[in-house]
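With one protein chain removed, the remaining protein chains of the complex are shown where they sit.
Showing chain A:
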Amino acid sequence: MGLTASSPVVLEGENLTMRFGGLVAMAEVAFTLKRGEILGIIGPNGAGKSTLLNIITGIYIPSSGEVRLEGERLNGVPAHKIVARGIARTFQSSRLFGDLSVLDNVIIGRHTHTKAGVFDAIFRRGRAKAELDAAAAHAETLLKSVSRGLHEQRHRPAGELAQADRRRLEIARALATDPKVLLLDEPSSGMDDADTDALMDDIRAVCAQRPDLALMIIEHDMRLVASLPHRVMVLDYGQKLADGPYEEIRKIPRVQEAYLGRKAAQHAGA
């Protein structure tokens, strides 16, 4: 299980271009993501990393090119339907429902797997309640599997959580949608080394439990990029600069320049 050479492609992008008026935020980017694969995306600020995530999740509609999930075109599908098809995400600046409990946040992640509407809620309460209780039970199990500490805090308002737990909760909430592809936007931002290590362990555990889940991680923390992804894609000025294993990527001068600074890069090259 997990990633093998014959794993099928689950998500792919082709010629993705995104223009905002005259500004080209992304130009002809192509990528593939295989089942069970972890793809890291790096690049300096403004390179188009978040734009790519927003295109995949339907928040932006690309000016040209297309995104396909298991061969089906996603362009123009509204964001909330893309979630139902199996793409979940987290946000760089955590966007939890801060005034709701931790558990409620995860239950909201079950939205696409529950059906009760206004009519059911009022006139078929038993059915609606059973469905929601099942979602709550599912959410509890999920929280426990992602992080015991988080599970113990499940009745606290999400807004009161510490930074590291907020990230874990965002991941748990995204996992509650039962995704095929999970997109993490800078999961370690604002964390110290110890928190980042714990986060990496949690992500590994999540992947071990779900060998078919494909992950795309935008990251700046090179320790994470070096150890977690199978493959790394480099974006720069909205274009794809490179795509390969970390060992190859790190030798590219432009990457060294971006992450180590120009002088250090020259030094490393010499």
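Assume a contact is a pair of C-beta atoms (placed from the backbone, for glycine too) under 8 Å apart; a residue touches a chain by one contact, two chains touch by 3 or more; residues count from 1.
The criterion applied here is as follows: contacts and distances are computed from a predicted model.
Taken from the listed names "Branched-chain amino acid ABC transporter permease", "Aspartyl/glutamyl-tRNA(Asn/Gln) amidotransferase subunit C", "LrgB family protein" or "Na+/H+ antiporter subunit D", the protein name that UniProt assigns to the chain not shown is "Branched-chain amino acid ABC transporter permease". Check A:100, A:200 or A:222 against the missing chain and you find that the one touching it is A:100.
Considering the whole complex, the residue from A:7, A:114, A:189 or A:239 that touches the absent chain is A:114. Taking the complete complex into account, A:132 is the one of A:9, A:24, A:132 or A:252 that touches the chain left out.
Seen across the whole complex, the unshown chain contacts chain A at 57, 59, 78-81, 83-84, 88-89, 91, 95-101, 103-104, 107-109, 111-112, 114-118, 120-122, 125, 128-129, 131-133, 135-137, 140, 154-155, 157, 173, 177.
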